[in-house]
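Only one structure is covered here, and it is reproduced in the block below.
Here the complex is missing one protein chain, while the rest keep their positions.
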Amino acid sequence: MPSYSRVTLVLLALGFAALALFPLVGETFYIRFFTKIMIYALFAMSLDLLVGYAGLVSLGHAAFFGVATYTVAGFIDKLGIADGFLILPAALAVAAICAAVIGWISIRTTGVYFIMITLALAQMLYYFFNDQLYWGGTDGMNISAKPLLALGGFTLVDLSNRVQFYYTALACLVTAFVMLSVLLRSPFGHALVGIRANEGRMRSLGYDVQRYKLVAFVVAGALAGLAGFLESSRATFATPAYLGWHESGHALMIVILGGMGTLYGPILGAFVLLLMEDYFATLTERWLLIEGLFVMAVALLMPEGLAGLPRRIAALRRRAPENGDG
Amino acid sequence: MQRNRRTFLKQAGAGAAVLAAASALPTRFAVAQKAKLKLGLMLPYTGTYAALGHNITDAMNLRLAEAGNKLGGREYEIVKLDDESAPPKGKDNAARLLVRDKCDLLIGTVHSGVAIAMAQVAKEENKFLVIPNAGAVQLTRQNCSPKLFRTSFSNWQPAYPSGDVALKDGHKTAVIMTWKYPAGFESAGGFKDSFVKGGGKIIKEILPDFPSVEFQAGLTEIASLKPDCVYVFFAGAGALKFMKDYEAAGLKASIQLYGPGFLTDGVYKQAGSAAEGIKTTLHYADDLDTPVNKKFRAAFKKATTREADVYAVQGYDTGTFLIQGLDAVKGDISAEKPLIKAWEGVKIDSPRGIFTLSWSHEPIQDIYLRQIYSGDEKLLGVAHKALADSGSGCVMA
Partner (left out) sequence: MSYFLIQTLNGVQYGFLLFLVASGLTLIFGIMGVINLAHGAFYMVGAYLAWWLAEKTGSLFLAVLMALPVTVLLGLVIERFGIRYLYKRDHLYQVLFTYGLILVLNEAQRVLFGNDVHGVPAPAWLAGTIRLSEAQTYPVYRLFISVTCVGVAAALYLLIQRTRLGMVIRAGATHRDMVAALGFDIARLFMIVFGLGAALAAFAGMIAAPANTVYPGMGDQILILSFVVVVIGGIGSIKGAFAGAMLVGVADTFGRVLLPQGAGVTVYAVMALVLLWRPQGLFGRTA
């Protein structure tokens, strides 16, 4: 459960403040880009709940993100309903229901099994959208409008305004962060971490282990759905690739790079990875080679990710005088 | 920076015009010439379609170089971006070129999903988009726009004449087999339109999921249905494997195979005997016996050491398209009305033959019938003269 040190809290507050001030100075393109990064940070944060706290390594998380994008597309372009106050809960619900079903099947297993089953079931959803010409098939779908967030004719948030969208994404990110932090400090969070540490013990203590896991899976799925809602509203596009396992792998990469089990790590990871990819891509056409090597190096050398770096450095410094091999 | 400078130049130009009104000094066109034109080129340079992206780019550059590397007398620079054929990145990449790099014009791409994303960004940013490949029909139908032009084809277009060809060959029944994805569906639709109209009957449509290359079940179905002919749409690895499997299943000898040129282009050499006899229709044929084509193929080979293909032709024609339009407005891309008018009126003397653009900004072009014969692709003739996409559902506004 997250109990942040004072330094971390100050840094976090500074970070969020910097993000809040960014639109005042940033170029249009980077406002757009940072919005995307924050959405991916939110998505990765929802995965962190599973990977970092519940010990559930899901390789199918993108499916929940993706079904939410298609829910937005379906409402706006198939039903002709643009009311965001209908679309948003619907997107979360669809993502949560998919997560409940996939979760129900997969949490009966653990370890390698769990990884493969979440992957395979997510691929099933991927192929569903990939194959259905009604949903645009491999071409995906342009979404013709942005969801309207208006009450009684008064627009609360104009999502077609880039700055307003930026702040919407930031607000969602901060809210999700606070909400998850609170959730993980609650008895529920304690139980979740307890299950991860020793499932058998928790079971013998009378906890319904499967139910805790399923609830975590559904919460994470719904949050991924929120990210999917934001992304499809931002990009006004839905594509099967959003559900694909490469997206899931990418999110996992963000979580580990940033530092899993921290909630703020994924935010850090999203900024570093997406900005880095952006930079690599301008360097060489072979940037995937660089990215692949980088991913392998992170897996081998940085198990605690960026969030764990200060601790590692501190540990090295403490150790250095003793054995001199720091 | 770029834009600031240009605005400054424009203002300075306007000021000068006021001062020297009588002396008829700088016209609007002349002023705009001073800044470099920025072309945003968004194509796949990695991934499945990388070869297509490179051929389009190289051929376009070849054409621009032939014209002295100037567009309407103006210098230009190209900002290249690899779109990876990744639809989730399509919008951001297009925005990067138009918003961050402030390109005046967007060119791309191969993958239809990415092109659809690009079209929307171009519309939002109110910039021109020229599509040198992606064939999704919606781009020049429902999603058409005054500032969107396609220099390649629509998926329907090369397929439509093949139905007539099959009828002329004496076939009455057909099975369609294509990947269950929009390009395959649209292509199959083209074949169906003409085949059914002429009295033919489609017995069955077999639609394996994309991009699966496991065709055995479908081939067994074809063998049991025994149609007169089969129309297929596969490309790349799928095309190669399908042709080989079709031959191995013993169907090639008894049931004639038709398809768009994408079926055989680039893979028929690899397919060897399996490709022999297959008839395809396309808006280009390698062995078109025209001076323009011969000159182009030689020049492309000299510049790249590779053989030109239909994608290179589309890139080359995109070059011509840019030159003709921008020459007409002397490089002033902000003269949008005259530029659109110029582009709508282009007449491009292409390696594929002369073509013009339809009202929905789609080439009106000849579709050729080709057949693999003794290991080579041979031109049999024109399957359909000056074919235009219907553009149905397009409202130019």
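The letters A and B name the chains in turn, as written, and every chain counts its residues from 1.
FYI, a contact is a pair of C-beta atoms (placed from the backbone, for glycine too) under 8 Å apart; a residue touches a chain by one contact, two chains touch by 3 or more.
What you see is a predicted model; the values in this text were computed from it and never measured.
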{"item": "Full-complex contact with the absent chain, from B:I176, B:L219 or B:L257", "value": "B:L219"}
{"item": "Hidden-chain contact residue, picked from the options B:G236, B:G261 or B:G325", "value": "B:G236"}
{"item": "Contact residue for the chain not shown (choose from A:L19, A:V51 or A:L159)", "value": "A:V51"}
{"item": "Residue ranges of subunit A at the interface with the undisplayed chain", "value": "51, 57, 59, 105-106, 108-113, 115-117, 119-121, 123-124, 127-128, 130-131, 245, 249, 252-253, 256, 260, 286, 288-289, 291-300, 303"}
{"item": "Subunit B residues touching the omitted chain (full complex)", "value": "46-51, 180, 206-209, 211-214, 216-221, 223-224, 226, 236-237, 239-241, 244, 248-251, 254, 266-267, 270-272"}
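Keep in mind that, in the parts below, only the chains that are shown with their structure count from here on.
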{"item": "Whole-Å separation of chain centres (CA-atom averages), subunit A against subunit B", "value": "37"}
{"item": "Contact footprint of subunit A on subunit B as seen in their complex", "value": "45-46, 82, 86-88, 90-92, 95-96, 99-100, 112-113, 116-117, 119-120, 136, 143, 180-183, 185, 209-210"}
{"item": "Interface residues, subunit A side, partner subunit B - complex", "value": "27-30, 32-33, 36, 127, 130-131, 133, 136-140, 142, 235-237, 239, 241-242, 247, 281, 285-286, 288"}
